[in-house]
Each structure stands twice: as structure tokens, then as C-alpha cells.
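One structure is given here, and the rest of the page talks about it.
Apart from one protein chain that is not included, each protein chain of the complex appears where it belongs.
Let's look at chain A:
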Amino acid sequence: MTTLFDRLWDAHVVAPLDGGAALIAIDRVLLHERTGAAALNALSEAGRKVQDPARVFAIMDHIVDTLPGRTDRTLMPGGQAFITETRAAAQAAGITLFDVGHPDQGIMHVVSPELGIVLPGLTLIAPDSHTCTQGALGALAWGIGSSEAEHAMATGTLRLTRPKSMRATFSGQLAPGVTAKDMMLALIAAHGAGGGAGHVVEFAGEAVTALDLEARMTLCNMATEFSAFAGLIAPDEVTFAWLKGRRYAPQGASWDAALAQWRALRSDADAVFDAEIAIDASTIAPMVSWGTSPQASVPVTDAIPADASSAMLDYMALQAGAPLIGTPVDAAFIGSCTNARLSDLRRAAALLKGRKVAAGIRAICVPGSSAVRRAAEAEGLDRVFLDAGFEWRESGCSMCFFAGGESFGDGSRVISSTNRNFESRQGLRVKTHIASPETVAASALAGAIADARDWAHG
């Protein structure tokens, strides 16, 4: 009868609170430079201490430049203060810092799994909505605001009203050329950007267990675009093999003990969820967004819906009923906590190999972490991207969002492997189409939105 979420929740109840809420133990807190200083400084100004600094990590990812040879200086006006103040506050609090230039620097949701900071069965929070990415390892991981980050660091807990549970079951097998990104866009398009509101969504089914761990992270990453409290996948042998030997994962006898507990982290066959969604994975096609919400997405081969919102169409300068394929783009971006891991870069590079991006296209690849960058370079992927006409960057969140510094041109159209297509998200009046790294690579080659399946090397 018990769900995986029930097991995670029950294992972390410190004390019941009035009205059905509970004080929940928090095992890991991650901070970044965009809000880290605000949270740490507010704590110290209130005379409070970080309760267990060894379980708090700060990572420079949000506004740090990604140009080669970067320093603390940023293209974002005033950005340097976010970096220097977060560094000073992190050092004063005694928490572990992956600073600019540190070999483990990168986007927090790429770095944390790489180092085994997140583990199955943990609770992990960060003041970043894409913290749900890390639910792919069987942890209860979710984004919070600055006040909650302060609360978690000061008390080791959060006050929570228990979310509801939902299971999204992807049955069957994905067709060739269809990815975890397409699964999530298809789910959100079908059920709405608010469809998961208030629920911890467990992703299950044959098409989910068939995904490698990096693709599972892509799936859970966009749980927040579904308005879910968190995304979750039961850990299995794929998870354990991936984690073994990582720096912060248990070692030796402790690993064996952990593994015995982690194998029980699954929903019972007769588990009852508050809501269930079923999707036939074999029917999913490569998806591209056409509007300014992730729910405004369609198969790349489809036309823009006849009943599309006119406000969205006006912003995007598109017409209802028109085909998406062939829409000219100005830029292509491969990066972000959604789709910038080694497997993402490999799949994009496989399409780019021996080809050039179309004339006039600005194409940028930003590896998800410094470790991903090194691994990609070790297998020559940097050369593939550079030879194709892509910029090859240092790691960070980069142009997933516009903080007043680097941007695509005013009003330009961008095909992007990121997670949000909101108005002006990537720059003033920029029109963002979100898609898989393959679709971004193929569109960069075509100079227009393209079906990556047409660009596969024979």
C-alpha cells in the first residue's frame, strides 16, 4: 500500500505540528551565488548559525560568466558582488564551496549527483526550482525560497504540509530519436503547466526504467515546469552502479549497508496514489515549444494549434495553423541543468560531426559542469562543436536566463535545450523554443526549426 514518497516522508518526520503539518529533517542544503549571500547573511544578522555546515554546499553557477578565462567579474552589471559576498558568507559559515575555477564547479544539479552529494533516500533542498532534478536518484529533492533555506540551515528541518502523491506511468518504448525531454514536454502539453500542482510525482513504467540516469535527471528536472512539489524515480541497479565510488557516496561496509536500505526504496505493487497519469511512450514524438509556457509544445512535425493563445502567438510572432518546421532561428543554445550532461553533448555532437551550422546562426554549447567539460574534451567533443561553428564555454547556467548581462539579440528567436520559454527569459523580447539537444543541433545546422531524425548520420 505504501508509495516511495510515503517511505521518504515517514523516514524524515522529526515531529508532528498542529494542523497536520510536520517538521521534516533535511539531509542536504545547496546554495548558489544568486541567493546564497542573502540567505547566509540574513542568518548571521539574526544571530543564528548553520546547524551542520558539513551538509551544506555552495556552488557558483547562476551568474558566473561562462566565457573562457573568466574571473569574478561578470557581464551581468553588479554581478561580481553576488559572487564575492556568497564566497565570504560561505567561508564564514564553514560550508563547502565549489568556487569559480574549482574543478568541481558547475550547475548545482549536475555537480551534486556527479559527486554523490545527493543519494537515494535523502531529503535535499536548494533555493532553486530545478532542485527536483535530483529526485532522479530516489531522493526527495525540491526547490524552496530564501527564507526556507535559512530555516533549513538554522534548524536542520522544514515545516511542511504533506504534499499529495501522483504516479506518471510511461508504458511501452520510446521511438528512435525521442528523448526524456520529449517525454516531459509531451506530459506537460497534455496535462498543463499546473497539472502536477501540490503533488510529488513519481515517474514509473517501462520507458522510465529504460532511461539511463542522466536522462532520468532530465525527466525529473522539468517536474517544476509541471508545477509538481517534486519529481521522483525509484532507485534501481542503474542508480546504484552510477553512484558507486562517487566522492560523497558511502564506501566499503557503509556502501553495503546503504545499498540494503536503498533497495527497499520503491512503491509497493498495490501502492495507492492520490492521482495517476498514464502515457504510451511509443506515441511520443520529438517536441518543440511554440509559446511562452512549456505546456505550449507540440510534436516538431505538427502545426501550431488552431486554438493557440493569441497573446502567446503575438509575443512569438507566429501564426496559428502554421508549421513549426522551417521557422528560421537566430541562435541555438545547448546548456542548462536540463540537458547539458555528457550524454546530451554526445548526442548533439553525433549530429554535428563533419557539419557546419547554417550561416548567420549564433550557436553556443555550455557544458553542465566543469567535469562534464573535461570528459567531453577527453573524447574530442569540443572539437566537434567548435568545428561545427559552436562556441565552447566554461560551465554554468549561462544564457538559460537573462540577468542583465549576456543575451541573445533583442527579439531574436532561439532554439534552446533549456527548460523555460517565458517572455524575455533569455533576453529582452527573445523568442525561446525549448527542445532536446538533438533538435537544437539539427536546427542549428538547418538554420530553422528542424526534425533531428532527418539529420541523423546514416
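Quick note on the criterion: contacts are C-beta pairs under 8 Å (C-beta built on N, C-alpha and C of every residue); 3 or more make two chains touch, one makes a residue touch a chain; residues count from 1.
As a working rule, contacts and distances are computed from a predicted model.
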Looking at UniProt, which of "3-isopropylmalate dehydratase small subunit", "Glycine cleavage system H protein", "Carbohydrate ABC transporter membrane protein 2 (CUT1 family)" or "Xanthine dehydrogenase family protein subunit M" names the chain that isn't shown? "3-isopropylmalate dehydratase small subunit"
Taking the entire complex into account, which one of A:D27, A:D65, A:E202 or A:D451 touches the absent chain? A:D27
In the whole complex, not just what's shown, which of A:H109, A:R373 or A:R420 touches the removed chain? A:R420
Among A:P113, A:P163 or A:P286, exactly one should touch the missing chain; which is it? A:P163
Considering the complete complex, of A:G145, A:G245, A:G326 or A:G360, the missing chain is touched by A:G145
Touching residues (missing chain, whole complex) on chain A: 14-15, 17-21, 23, 25, 27, 34-35, 37-38, 41-42, 46, 48, 52-55, 77-78, 81-82, 85-86, 94, 96, 104, 115, 119, 121-122, 127-129, 131, 142-148, 150-151, 154-157, 159, 161, 163, 192-194, 197-198, 224-225, 227-229, 247-250, 254-255, 257-258, 261, 293, 295, 311, 401-404, 420, 422-425
